[in-house]
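Written below as structure tokens is the structure these notes are about.
Rather than the whole complex, this shows some of its chains in their spots.
When the chains are written out, they are named A and B in that same order, and each has its own residue count from 1.
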């Protein structure tokens, strides 16, 4: 794989790797030794780390100026494991927002290894002020979630 | 909290800590510095580690002789976060099997801090042979899941 790691990938980048619609955002990375467990595969806890890494790049890329950028907190998360991932595997993570509410939204995630989808996931994410009060999704994000990801209002 | 850490707790131990039915199995532990993230609370990925620690003690305690003990693999996992957990918090993890199929079963989990339930979770777990073929749930486990946890056949 010849992609820059942990850098926002465009829809065109994803298509070139055999990853089709509806995915429009992704990052590439490589499995590290410390992510394996005794069974020799990537441990289940590591996938939440990976989606955390994706989210940071996703929110950066989708904008929102510093004053309106909320603290992002997970309310709920789920993972489905379809195939194991091994040491030295390069992978692409994809993520998109599928549903919008006033102060929270739902994202879908997937892991691709050599063009094959392995683990998928989802998260319900809440926007908080620095004082931990719920705050509305920033307008820039809302616009991008709809335009880029096809997110729908719940 | 005056409980031994990472040791199987009985229903009586749990009741004494204010943790009621249907929970019949738990382990106690304490938050560590390395489990916190920049936001100062236990990171979301850490809960999967905790439930992994619980499962190891759970399967040991529920028996199954070495020859019939399967390799345990997660098919699916989910977490609901209701309140954050902080450095130095002592916590009790609870786990029980709620549904049985031929080669897989569903567990429920919860985290309690000072008697209050914070994060809950579930997992669908598959039993595999050393060659990664599906194998039936061991009879000793099946009997315990029904007797101790009130698991039902799907």
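Note that a residue touches a chain if its C-beta (ideal position, glycine included) is under 8 Å from a C-beta of that chain, and two chains touch if they have at least 3 such contacts.
Just so it is clear, the model here is predicted, and its values are computed rather than measured.
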Total identical subunits in the assembly as filed, 2 in place: 4
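Here is the rule we use: only the chains that are shown with their structure count from here on.
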Geometric centre distance via CA averages, subunit B-subunit A, whole Å: 27
Subunit B partner contacts - residues on subunit A that touch it in the complex: 39, 44-46, 48-49, 52, 71, 73-81
